[in-house]
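Then we have chain A:
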Amino acid sequence: METKKTKKKVEGILKKEISRRDFIKTTALGAAGLSLSSWAPVPFTYGAQPPIKIGMLNEYTVFATEYGYWLGKVGRTAIAKINAEGGIAGRKLELHEYDTKANPAWSASMCRKMILEDKVDLIMGSIHSGVHLACFPLIKQYKIPLFSGGSMTYEFTGKDSLSLHGGYYIRNHSHARSQAVAAWKFGFNNLGKKWTFLNADYAWGHSLAREFGSRVRAAGGKTQDIFAPPATQDFIPFLQKVDPDTEVLFTAFLGSAGLGVLRQTVEVGLHKRLQRFTVICTTEGIGQEVVGKESIGAYYIEYHPRHLDQLPKELHPYEIAYRKACGVDKEGKEVGNPKVTIAGSHMYSMWIYPYMIKLGIEQSGWKDSKKNMDLIKAICSLKLKAGPWCPVGDLVMREEDHQGFNDFYISRVEPDLKLKILEIIPKEKAMYEPETDLRKIV
Partner candidate 1 sequence: MFIQKGKSFGFILIFILILLLLTALPFFVDLFYQTFLTELFVWILFAISFDLIFGYTGLLSFGQALFFGLGGYTVTILIRKFGLNTELSLFLSIIIPILFAWFVGFFSVKLTGIHFVIITIIFAIIGNIIGDTWTSFTGGADGLTFSPPPFRLGLFQIDLTDIKGNYYFVLAIVAISFLFLRRMIQSPLGKIFISIRENEERARLIGYNVQRYKLIAFIIAGGLSGLAGGLYSLTLKYASAGYLHWSVSGHAVVYTIVGGMGTLVGPAIGVGIVMSLEHYLINFLQATDLVVGIALVFMVLVAPKGLVGLIQSIFKKGETSA
Partner candidate 2 sequence: MPEKNEIILELKEVNKSFGGLLAVNKVNLSVSKGELRALIGPNGAGKTTLLNLINGTLSVSGGHIFFKTKEITNLSPHRISHIGIARTLQITSLFSGLTVYENIWTAVQSRKKFFNPFIRAFKWQDVKEKTESMLDLTGFKDKAHLVCSELSYGDQRILEMGIALSTEPTLLLLDEPTAGLNSQESMVLVKKMRGMLSGQTIVLVEHDMGVVMELADNISVLHYGSILAEGPPDEIKENEEVKKVYLGSEHA
């Protein structure tokens, strides 16, 4: 039963990339209770070696689905590509994929299902910090590496790492602190010294306000904090609290609230007297045309440009191949579905992990879970060069805290609603002192 199911999944991917339409079709098929005979397994071609099982958790329903859709698609594509290129150490990758429902408790059950029933070797995915946190007790207990899809809580690679997850959490993308370290100066020098944070009233919004705010204040600027519920619809009560002398309005909301705050800032005319600054997470997976012309003039911190032509020239060949494999056009839209925008600043993590795992396994001689820590150590000391597997440019993993760094981009929405890159911030400028040292654990 379980092997059939998992084979079916991977074979499906091998045969053709799973498109949105297929997702609908397969779910509809399942819903109708039809037999799954159409997924008949393709003959096994990898010899007697058992497959390497990879678990994947993403937000496919309920909340943050614009992320989950892309992280899932990219992860599936990358694993299919590794398999097409001969797998890892002669072994095939087998994917086990589950929905988090954006619900940490449910995700913990799914995580346990993957570890105990599917017996996965590694887990990757999810942008939800709560999902990762809920999985920590499990990955710590069973010593299963967890590769973050996009959780932004910097504490996960901070000083409590060891007690939180025992060093089994690996992150190759940015988070609230590295974003602040990299980008606060651009805002402070170019946009203004007096900042107001209007952020979602939960951990993510608070930590962005704290990380950016403390640096602005340390440099002699002034800050004001306003927090609004994460699902706020009407922002006028909050926008009217913005101090009259504010120069920079930093906002952080997800999904429709993220759109709402950008749009309503313009509706009340605040955009005329201040600059708007935000992280790309706010409208990730959402085109600027959805925000509308109200987004013109807003500054974003991107972790990987949405538009191909905004990327440094030397990375173009890799990016073109990566986009082609994942079905993304040069403007960051899904091929054949121009209403769907990529989660470009997050989904690359899922593209790179399978490759990092491949390198890690090859370097550490990993065979099974006994050498998981060696595998993690190998992965976390990788210094990736820009290439087909690393279209984001050089990516450095830091052994001390299992945290990765790559370049940041500051962009502004132009009148044609394009995100134009104004400045590239090299990864070195995003680095801060590691707060922990995980090198000593055995």
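The rule is simple: a contact is a pair of C-beta atoms (placed from the backbone, for glycine too) under 8 Å apart; a residue touches a chain by one contact, two chains touch by 3 or more; residues count from 1.
A quick word on the picks: all candidates are chains of the complex that A comes from, given by their letters.
Fair warning: this is a prediction, and the values are worked out from it, not measured in the lab.
Touching chain A in this complex, out of the candidates 1 or 2, is candidate 1. The touching residues of chain A, when paired with candidate 1 in their complex, are 2, 5, 23, 26-27, 30-31, 36, 60-61, 97-99, 103-105, 108-110, 112-113, 116-117, 129-130, 133-134, 136-137, 141, 153, 164, 201-203, 206, 229-230.
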